[in-house]
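First the structure, then my questions, so here it is.
Apart from one protein chain that is not included, each protein chain of the complex appears where it belongs.
Right after this comes chain A.
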Amino acid sequence: MTQKNGPGMYKVEPYYDFNRIPVELPTCMFKMASYLENSENNQEDPKLIELERRQEHILQELKSLENEVSTLASKLKPSADVIVTRQKDTALGSVIHDIVIYANPAQPLLSLGVLYEMLKVNYRCRSSVHIHSSVKSLPDRLWSCFSNGVELSRGEAQISLTLIWKDVSHGPIMMVAAPSQSPIHGEANIARYVARLLNPGYDATDPVRATTVDHWLDLATSSLVNGSSKEKAAGVRALNSRLGRCEWLAGPSISVADVVCWSALHGAGQAAGAPANVQKWLKACAGHSLFTMASGLVTA
């Protein structure tokens, strides 16, 4: 044995040379034939092409719809509510939509006749008049106030107006869906409801006009109906100055504001001594076709 412990007695080649021979290490435990490779062989499935085509088509349609909506939106602002109100329109449903109104025979609800005529323009309507057991007798003119014209059967009509003469003390009350609402009080609020029934996009299409209408409805309620004699006079003055400038109270045509103010003016007994502009307007109302039935109640 030599003491010389050199670099080594034997030079041994390393058993493996990792650098030279590439060793393939497995990346998965078991190798399987690719499942998807098969379909590649089958060419293109015609069903798939069809589906793809349809999707393209739908996307295209959606795009054009989007364009249409955006052009419409630029014309009519704001646009968001229009879609919402369209749903409301169909909410009338297949079954008759019955609006129940309680009114006191001592304060007949003049506006209702006009509102009913307005509803008749848009919908198939029927009406019925009842006396509640709290009222013992009723003048004939109130009995017959709605029963002119042909009666639709309940199954055919879309909207029914049920007027119940009842001993209610603070103005008329409206009920539509008992479980989901509390009673709606007052002539102006009934008119607000009817206006939205007539035009589901009421608040969206012309907010300025809607606000003007609201203003006059509030005036009718607070000054003409419930106000003191001083407030009533002030209300009539306000009407007079407005009607000096415009033909109708709100906008270019007749609106529920005219209807309720007209009714309130008659109810408060202010119609006879009204100033000139108001007189002119009252005359125009009386001549309007919608007012024919209601005017009968005033003169009687």
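What we mean here is this: a residue touches a chain if its C-beta (ideal position, glycine included) is under 8 Å from a C-beta of that chain, and two chains touch if they have at least 3 such contacts; residues count from 1.
The rule is short, and it goes like this: contacts and distances are computed from a predicted model.
The complex includes a chain that is not drawn, and of the options "Cytochrome b-c1 complex subunit 2, mitochondrial", "N-alpha-acetyltransferase 20", "H(+)-transporting V0 sector ATPase subunit c" or "Aspartate--tRNA ligase, cytoplasmic" the UniProt name matching it is "Aspartate--tRNA ligase, cytoplasmic". Of the listed residues A:Leu142, A:Ile164 or A:Leu219, the one in contact with the hidden chain in the full complex is A:Ile164. Across the entire complex, the residue among A:Val12, A:Leu25, A:Ala178 or A:Val208 in touch with the chain not shown is A:Ala178. When the full complex is taken into account, the listed residue touching the unshown chain is A:Gly155, out of A:Pro26, A:Pro46 or A:Gly155. Listed here are the chain A residues that touch the chain not shown: 93, 95-96, 98, 100, 102, 128, 130-134, 154-155, 162, 164, 166, 175-180.
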